[in-house]
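All protein chains but one are shown in place.
Chain lettering (A and B) follows the sequence in which the chains are written, and residue indices restart at 1 in each chain.
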Amino acid sequence: MTEYNFAYLDEQTKRMIRRAILKGLAIPGYQVPFASREMPMPYGWGTGGVQVSAAVLTPKDTFKVIDQGADDTTNAVSIRTFFQRTAGVATTTATSDATVIQTRHRIPEEPLHEGQILVYQVPIPEPLRFLEPRESETRKMHSLEEYGLMHVKLYEDISRHGHIATSYAYPVKVEGRYVTDPSPIPKFDNPKLGDMAAIQLFGAGREQRIYALPPYTQVVSLDFQDHPFEASKADHPCGMCGATDSYLDELIIDDAGGRMFVCSDTDYCEARQAAGHKGKDAA
Amino acid sequence: MINLSDVSKTFTLHNQGSAVIKVISNVSFAVVPGECVALTGASGAGKSTLMRMIYGNYLTQAGQIRIGGLNIVQAEPRDVIKLRRDVLGYVSQFLRVVPRVPTRDVVAEPLRALGIPEIDAHDRASALLKQLNIPERLWSLSPTTFSGGEQQRVNIARGFAHAYPAMLLDEPTASLDAANREVVLSLIEDAKARGAAIIGIFHDEAARAQVCDREIDVAQFTPGLAA
Partner (left out) sequence: MTPLLSVQGITKRYGAHIGCTDVSFDLYPGEVMGIVGESGSGKSTLLNCMAGHLTPDAGQVVFDTRTEGPRDTIIMSEPERRMLGRTDWAFVHQHARDGLRMGVSAGGNVGERLMAVGERHYGDIRDKATDWLGRVEIDASRVDDRPTTFSGGMQQRLQIARNLVTGPRLVFMDEPTGGLDVSVQARLLDLLRGLVRDMGLSAIIVTHDLAVVRFLADRLMVMKSGRVVEAGLTDQVLDDPQHAYSQLLVSSVLQV
């Protein structure tokens, strides 16, 4: 690999990103602006996550990429291949073997351990954006802790649907200070954000923001006293491995509306099947 | 209750060559509780001007006008407003209301401003409207569409809703029929009986004779008219 610098980005860029990451870790939940680079993939395909991964990867790391929990989707495969080629690092699909995991829309089912880094791809880092379009105003709201607006969004949900219908990118408050967008993970994953042993880094390439949660950070999902937060999932066991504690994808399997539910975390599902667990739809 | 000493007023018309017109000079008189004093004089003598000065509606250039201890000439706006709410009532010739407000609310408003509960204020308003022969079916309508006489009676009902210790009446019986005129005169006599100090302008000489204890000819204070 002589054509590219290690992990594609030049060292100065990586230093700049690392500084942003360190600042983010020092101020959990705070969105740190950084000079996002053009990457050899379109915005929306994980340019923020890729830059963060590039900045934290070392030659000894083992890299895993998941997209909606799966290791085998286009996006996951191409990013994994990208770092195989540009950094020459080892890759894996096993959650526990990975030292750096880049993810889109999920947190792995298997609890992460100390020493691991979870890198999130973030499309819109500003949780207040949909109600307050002015960046100058949302920054002020963060700096002054004016977060009433966030509850207006949840209020609207309840008034329209009878319950908080926000099911992904569910806003959280970090260490009692910053209201933060956890990226579009299902709210089922929200409880895993808090008190996690691994480092969590969030990169938004188009929006040029990095934020972070150091290990064992307090993260609380926003709610109302009479409408408390609930981490919900489809009320089925996994059709392949029979797990009842994992987040499920619903698959339509024929033209007659037949469907099955399977773990969205493919590594978790395969590990369980290898250990002999069997769901009702398993061949 | 009402004391005027050495009161003078000029109008300066800046947009008409800065003409300065002296309208009232050196007025002094007093009205005690239970007394009704009529202001007389020819049209243009300054009766209404003087009355508006006493109400604080026109600015007084010199002298003092004391009502219940407050010198209205130098008082802060909020003190004048408090005085008008609690002490000094004024029945003008013209009804001025917000469109669409029902007649009964218009009449009850002075009482509501004093913090009297809506029910009680409405009771008092209803009684006055009945006394002044305003048909009950009109009470829920805005008075803006009423006839001149009806508007005048609504105005009087509003002016008498609260038992002010001092009252200014500008032509209260004008444009009223005989029966309603009697009602208004009895309201004035009731007010006197409870100790109100009243200053009135009445073109109706019989009415003036019936309720007023003395007359003050305003012409004597009007520069150019006196002599």
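Throughout what follows, a residue touches a chain if its C-beta (ideal position, glycine included) is under 8 Å from a C-beta of that chain, and two chains touch if they have at least 3 such contacts.
In this text the structure is predicted, and so the values were computed from the model without any measurement.
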What shown chains does the left-out chain touch? A, B
Check each of A:Ala90, A:Leu149 or A:Val220 against the chain that is not shown and name the one that touches it. A:Leu149
Of B:Leu59, B:Ala163 or B:Ala206, which one is in contact with the hidden chain? B:Leu59
Name, in rising order, the residues on subunit A that touch the hidden chain in the full complex. 131, 144-146, 148-149, 151-152, 155-156, 158-160, 223-227
Contacts from subunit B to the absent chain lie at residues 11-15, 52, 56-59, 77-78, 80-81, 96, 98-101, 112-113
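The working rule: only the chains that are shown with their structure count from here on.
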How many angstrom lie between the centres of subunit A and subunit B, each centre taken as the mean Cα position? 76
